Each structure stands twice: as structure tokens, then as C-alpha cells.
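A single protein chain has been omitted; all remaining protein chains appear in their positions.
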Amino acid sequence: MLTGALAADLAVNGLVTGLFYALMAVGLALIFGVLRIVNFAHGEFYMVGAYAYTIVAARLGVPLAVALPTAFLFGAALGWIVERTLMRPLYANIATWGLMRDEYAVIVTFGLSLLLVNLVDKAIGPYAFRAPALVSASRIVVGPALMSGQKVAAAGVTLVTLAFIALFLRFSYWGRAVRAVSQNRLGASLAGIDATAVSSLVFALAGGLAALAGALLSPIINASPDVGAFPAIKSYVIVVLGGMGSILGAFIASLLLGLVESFGAVLVSYQYRDTFGLVLLILFLLFRPQGLFGERGREV
Amino acid sequence: MSSLLSVEGVTKRFGGLVAVADVSFDIAPGELVGLIGPNGSGKTTLLNIMSGHLFADQGTIRLDGEPCTGFKPQRLARRGLMRMFQLTRIFPRMNVLDNLLVGGRALGLHVDEARERADALLEELQIAHVRHLDAGQLSGGQMKLLEFGCCFMRTPRLALLDEPFAAIHPTMKEIMSTFIRARHAEGQTFVLVSHDMPVIVELCPRSICMNAGRVLSDGKTSDVLAAPAVIEAYLGGAAA
Amino acid sequence: MSGDIRLRREFIATALLLVMLALLPLVQRDVYWLGVLVVSAYFAILASSWNLLAGFTGQFSLAPAAFAMIGAYGAALSATYYSVPPILGLIIGTGAAGLIGLVLGRIVMRLKGPYLALTTLSFAEIARLVASNSINITRGDLGLPIEGWFNDRVLWFYVFLGALAFVICGLYLLLRSKAGLFLEAIRDDEIAAARSGVRIVFWKTAAFAISSAAAGFAGALYAYFASLVTPELGLVQQTGLVVSMTVIGGMGSLIGPVVGAFLVYVTSEWLRDVGGWQLVIFAALVIVFARLFRTGLWGLVTAALQPRRGKPA
Partner (left out) sequence: MRNVSHLAIAALTLSVSLAGSAYAADPVKVGVTVTQSPPGSVVQGTQVKDGLEVAAKMLNDQGGVLGRPIELVVEDTQGLPEKARAAVEKLITRDKVVAIVGEHQSSNVLAGMEVAHRYHVPYINTNGWADAIREKGYPEVFNPNNYNRRVAMAAADSIKKLGAKKVVAFAENTDYGIGLAKGIAEQLKAVAPDISYRFDTLDRAAKDYLPAILPLRSDPPDVVVDIMLPPAAYIMMNQVYEQGVAPATKTWLYDASGLADYPDFWQNVKEAGKDMLVFGLYHPKMKAPELAKTIGDAYTKKTGAQPSRLLYQAADSLLVVADAIKRANSTEPDPLVKALEATKYTGTRGEITFSTESGYKYHQWLDIPYVTFQITEIGQKVADAPLVEQAGQPLDPSKLARP
């Protein structure tokens, strides 16, 4: 039943979805690369971004060109604060802890996620907010596929942002510093790189990107307190597939997951489409922990 | 054959590097063998292979003549082969007494038996006063003593000690060497890895010197240390 | 103080706590509050079982709620399609959770830290998604209604309290045996434990299976109590609550999770009428405790009881 037209449709839509995933996952991969932890509050950065954009654009009536960066900054600020207040102990000597490093990281980020979700739920309310679309066109032809203008615009912004991030990591001093620290924290700090500052930077960046993703999609998904849970889980899957900590891996894995879900939903099962990624995650962790491209092995 | 542990043509490669190259020797019951050699000569790798933490690419290890290559550490432990690590490994969030009990109970001692044994060890190693502290709070030396003790909760057939004396206070060093001497007198078998030549000379009747993964010399400690190859190795090691 | 003395003290404290709870119906017979206490007990069982994994074995699973859900569906499905009696349903639910736990535990044996957390989280999500999307079998999010067992709220309260006591006693017996020693050893240093001759695979898998079974037991019991089983039982947020309760009460102690569960749950119900910021407060508490008082409330209490021996915090 898979006609050429349908296949093209699924491919285009899958890739676009993958782009959005990437915006979330890259940040998570950066954090893991530098700190060796999974941020279980990543989805809440996304949620905060969605609200920031919606409130700034819809309530305060600020132009979208301003609202989007505002969302990014919101997420970045949050990420920075989180790193400063909660992540510092991770570099401290943890031998004497009642809690070990990994447990601490999981509990704290997990608790943070609960905190943010409920804070927003109480402070702003459980209602879903509708955000103004980036463009009003409700149908645009994209190659073989049709797509809502909002989606096309969001995809465009995403592409630009990702390209920018890539250049930043590749060429800027701080970009190189980030890569150095994720390869060898000790070595990097011996080489005079401020690993702590890099950690802050990475958290801010990750927070900003996730928030931007939330902002871009809020017109489609409608901001609500628990809106982050889903994209977060997707990005966990992606980070594992791409090889924990590998940025390029995360990007490619994002597109891949997008395609897998898009085709799987039609060819395999619509009902269980969301389990595909999770099954992949488990299989990868068990049989190919270094992911598709990562070199690093599982910590045993 | 009377050998307790026999290493036959064991070889281990890491990528290009040959860490252990066709090493063979036997250890008879009751022996106290010093395993010496410059850094990177393959001592620890060899020990890891003997204790089941690494698997040899070639060659076999025999315990009482039975091949036990590829056995997991816990299985070898149950066979009475005890390993003390160079980097101390204890249970930081458990108190000192429980640290010892783990070994005893795992090797099938009854609670009370294990208790008595532990108390005796604590006295002998002079760390009885910290028995109820969490091991994580001990000083480096005390931790070493504790791990040392863990190896003797149930008299091992063979104790593999990796640098027990490295970087600890002389009195603690003394406690351990006394302990070793006493047990050796009772017929306990040891393999002792150390850079501390005086201790080796003092404790070990026999020594095996390795360099670049090979056995340079094996025999009476004094002869081994006198062997030109050995001296060369150490000087070379020093020069390098 | 030695490990088993500490454990015995915690056990006695827990026993006293349960006895006090058992007296509550004398003063409070309001069905609403009895219900709240029942749910608290439900969470206390979940937290205690999770604590066996995270607190004593160092396996930081994020699937306790999922196993409770599995237990609940085990009971509900067998009741719906084979109309088995509640007792049998309980056994089926517990068994199903325990069996799946055994398999999962064996699979994730070698995984640590974030890797273990992610794998168990994914498993939990898969379980929930399957439950909520297999509409023809489970009626999906609409939930599977089952015949309540009995209706007397006071009786239910004692059933759950009994179940909790049962689980606590089981854990106590397990932990004071050599198993407790081995599990803690594995938590602290697997290699050292292996060196000492501890059977790592066996004990880790066993702990996972037992913990899962206990969670499944709680879930199955809850199914008969609520008489409606929905996939929401397996939501990650439910796990979040279990973690919070354990951390606040005190991880790695027998009594901590129980205290945490009743404290967090009853207070949050009690605060419900005044704005319902309770969940915000508790989430914040979790972070504060993890950051500053890593041994939880119980740790603070014991520290206060014997100031001269500063316990590691």
C-alpha cells in the first residue's frame, strides 16, 4: 500500500519532525558530553520556551521576531541558573557522599522537572495556551508534500539555528573548549580551559535550544505544563542512538528517528508509533551502547 | 604435580602493545613469591589475568592442576584465590566490620564465625577502634589495611597482593609485613607485587622479575636482583 | 554503629509507626481520609520496594510505577477475561510484575547510572504506551473497570496497612540476612564485591525481581481498591512521586520511604484545599534534600539523636 507519492510524503514529514527533534537532542547531547549526566528536566526547558513565546507574543503583543529570541534567552537563563545551583556538586569530590554522583544527577534533574511542571501548573494554570503562528498560510507545497505554513517556517528557523550551532562548535574558541572538555575534562582543564565555565555555557545553550524548540512548536502543540514530557523522551532516545555525547550523531539520529516514526506509523502500527524509538533505545543500550557513531563505550 | 598455581605460556595484547608475552611459572603451596619489575612491565596485567579480571589471549592458568582460564573473579575467589588491588577497593558506605563480613559470608562462613574472624583481623591489623565507622571515612592507610584484611576473612589458598605497601605510613606497612610473615610461617601462599625492594628482599625467598611483559629472571630473590638483565632493566627503566 | 544494629533500630521504628497508624481509625473514620491513608500506604509499599533497588543495591530504576501498573493490569485483565477471584488476581499481578522484573533485571544487569535510568524509563514508557494503546484489550485511557473486592473503607485501610507491614517485614528479613550485606556491597563497589566472592548477577537480578514483585503487589491490591485500572498508574510522574518520597524520607534506610510516603501524601491532601501548591513544595524539598541532606529526614533524626558521632551526610 506504500505508493511513491505516500513514501515521498512520509519522508518529507519525517525529516521535518526529525529537525525539531534535533533542536532538543543536540542540547541534551552537549550536556551529556560535558557532564556525563542525563538532564531529566530537559523537557521542561522546552515547556518554558513554549510559555515564554506564547506569553510574550500573544499576551504582550510583542512581534514574533522578538518573541522567539526571548524564548531562547529564557531557556538559556534557566539552564545557566540550574547549572550554577545544582550541577556544581558533580565536580566536587563525591567519595564521601551518602548519594553517589549518578544518583544525585538523576534525582536532582528529576526533581527539577517535577518542580517546574507544577510551578507552571500553579502559577499559570493547567489550560493549554494557543500561540500565534509564525506565518498565517495554512497550506504550503513543499516538494511532493503539503505542509502548514507554521511548520515550514519553524523548520526553516530550526535549520538556521542548527547550522549556527555547528559553526559555533566547530570554529569559535568556546566551541572548541566544549569539544575539548567533553573529550577529556581533566586534560582540558590542564590545558587551561575553564571546565566549569564550559559546563555553564553548555547548560545555557542546551536550555536555550530546547526553549526555542518549544517556542517554534507552541503554535502547533499549544503550551501546557506537561507539554515537555514527550519531546524529552524523544531526545533521550536520540542521544542514545547517536552515541551519548556525540553532536553529529544526535543530529543524524534525530532525522533517522523522524523517518522511522513517520514510516513505521503507516507501515507497522499507528497505535504503537511512539514505542518504536524506545525499543530502539533499549536495544542500542544493550547491544551498541556507543550508538550509531559514538566511539565511547558504556561505563561498566 | 605439586604446584598450587601454574601459569603456562600466558600472553595478553592490548591492540598493538603486548602487555604479557608468553609468561610461564609455577607457584608451590606455601611459597611467598615477589613479583617485581619496572613500571609497565606487565605485573598488574599478569595479576589481573591470574585473578580473572582479564582473560589471556593465549596460555592457560591452572589452580591445583585444573585449568581455570576464563573463570570470573567471584568463582576464583570461591576457589580460594584472593586479590588485593593496587587502587584500594572497599565499600565506602558500609562500616568497617561489615566490609569484612561481606567476604566471610560470601565464602560461606556462618555469621558468628565471620564475626570472630573479623574481630581477630581487626585486632591484628590494629583498626579495631574504627570498626563502626563507615569505611569511606577512613584514612588512606586504614583503607589499605581494611582491604588487606578483606583478603583474609577466609584463609585463601593464594593471596595476590598488588602494591600493598604503596604510599602508606611505615607503621601500617610494618603491620602488614608482620602479618604476611606470620601467615607465611603458617604455610600461607602469597604473590606480592611491590616496588619496595627492601621489603621484597626481607619477605620473599623467591622473586620473579618481569620487563616488557616477559619474565627476565625467576629464582632466589638475591640471585634475581643480582642478575644483569634485571639491573639493566631497572637502569633502563630509570633511564627511560 | 554496626549495619544490622542500625537496621534493627530502623525496623523497630517502622513497626512503631505502623502501630500508630493502625490506631488512626479510632479517631478518624471519615471515608475520604481513610482513602487518603490507603493511597499513602500504596505509595509506601512502592517507595520501600524501590528503595531496595536504589537505596540498597544502587540500581537506580525509573520503572517502579510501571511495575505497579503491570501488577494492576495483571489483576484487572485476569479478573475481566477469566473472572479469577481477587486472591488469585493478586498472585497473578504480583507474579507478572516479578517475572517481567526478573527478565528486565537480568537484561539491565551491566548498565549503570544514566544508562540504567534511561533503559528503565524507556521500559516504563513502553509499558504505559502499550497499555493505553491496546484499546481492544485494556480499553486504553478509559481504564479497565473491575469488581471491587469489598467496600468497607476501614477494612481496606487495614488490608493496605497489613500489606505494607508484610512488605516491610520481608525487606527486613532479607536485609538482615547476608543478602543485605551483599546488596550493599554491590551498591558500593561491584568489583570489590566480586573479589570477595559475591555472586553479582544472582543478587542484582534477585533484588530487581523482588522489588518489581512488591511494586506489582501494591498495584494489584490498588486495582481491587480503586476498581478502575488506567495507564495513569504507570505515568513517569508517579515514579517521580515515589522517588521524592524516598529521598525526602531517607534513601537506604528501612523506615525512610514509609515516613516519606505518608508525610508527603497526607500533607499534600491536607494542603489540597489551600491552593494545592503542595507538589511544588515537595518537588523543591526533593532538590533541597538531595543537595544538602542526602540521608533524608531519617538521617537528620538519627544525626540529631547522636550528635557526637556525626553520621556521613
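First chain written, first letter: the chains are A, B and C, and each begins at residue 1.
Simple rule for what comes next: a residue touches a chain if its C-beta (ideal position, glycine included) is under 8 Å from a C-beta of that chain, and two chains touch if they have at least 3 such contacts.
Quick caveat, the model's predicted, so the values are computed rather than measured.
Out of all the chains shown, which come into contact with the hidden one?
Even though it is not drawn, that chain still touches A, C.
Using the definition of touch stated at the top, determine which of C:A226, C:V247 or C:A261 touches the missing chain.
Once the missing chain is taken into account, the touching residue is C:A226.
Give the residue, chosen from C:P25, C:G143, C:G260 or C:G296, that touches the chain omitted from the document.
Going through C:P25, C:G143, C:G260 or C:G296 one by one, C:G143 is the residue touching the chain not shown.
If I consider the whole complex, including the chain that's not displayed, which of C:S48, C:T94 or C:S268 touches that chain?
C:S268
Give me the chain A residues in contact with the hidden chain, please.
1, 3, 5-6, 9-10, 13, 17, 114, 117-118, 121, 125-128, 130, 138-139, 146-148, 220-222, 224-226, 262, 265-266, 270-271, 273
Tell me which stretches of chain C touch the chain missing from the display.
Counting over the whole complex, chain C touches the hidden chain at residues 29, 31-32, 35-36, 38-39, 42, 132-133, 135, 140-143, 145, 148, 151-153, 156, 225-228, 230, 232, 235, 237-238, 240-241, 265, 268-269, 272, 276, 278-279.
Just so we're on the same page, only the chains that are shown with their structure count from here on.
By raw count of C-beta pairs in contact, what's the busiest chain pair here?
A-C
If I average the CA coordinates per chain, which chain comes out farthest from chain B?
Result for max centroid distance from chain B is chain A.
Work out per-chain C-alpha centres and flag the one nearest the whole-protein C-alpha centre.
Answer for the innermost chain: C.
Rounded to a whole Å, what is the gap between the Cα centroids of chain B and chain C?
Roughly 42 Å separates the two chain centres.
List the centre-to-centre spacing of chain A and chain B in whole Å, with centres computed as mean CA coordinates.
Computed from C-alpha means, the inter-chain centre distance equals 49 Å.
What whole-Å value do you get for the distance between chain A and chain C if each is reduced to the mean of its CA atoms?
Centre separation, chain A to chain C: 31 Å.
Give me the residue numbers in chain B that touch at least two other chains, ranges are fine.
92-93, 136-137 - these are the residues of chain B that touch more than one other chain.
Can you list the chain C residues in contact with two or more other chains?
Only 252, 312 qualify.
Which positions of chain B touch chain C when the two form their complex?
51, 53, 72-74, 77-78, 82-83, 85, 89-95, 97-98, 101-103, 105-107, 111, 131-132, 134, 136-137, 147, 150, 153
Under the stated contact criterion, what part of chain C meets chain A in this complex?
Counting only chain C, the residues touching chain A are 54, 58, 60, 62, 107, 110-115, 117-119, 121-123, 125-126, 129-130, 133-135, 236-237, 240, 243-244, 247, 251-252, 275-277, 279-280, 282-284, 286-287, 290-291, 294-295, 299, 312-313.
Can you check the complex and tell me which residues of chain C touch chain B?
Per the touch definition, chain C meets chain B at residues 1-3, 178, 181-182, 184-185, 187-189, 191-200, 252, 312.
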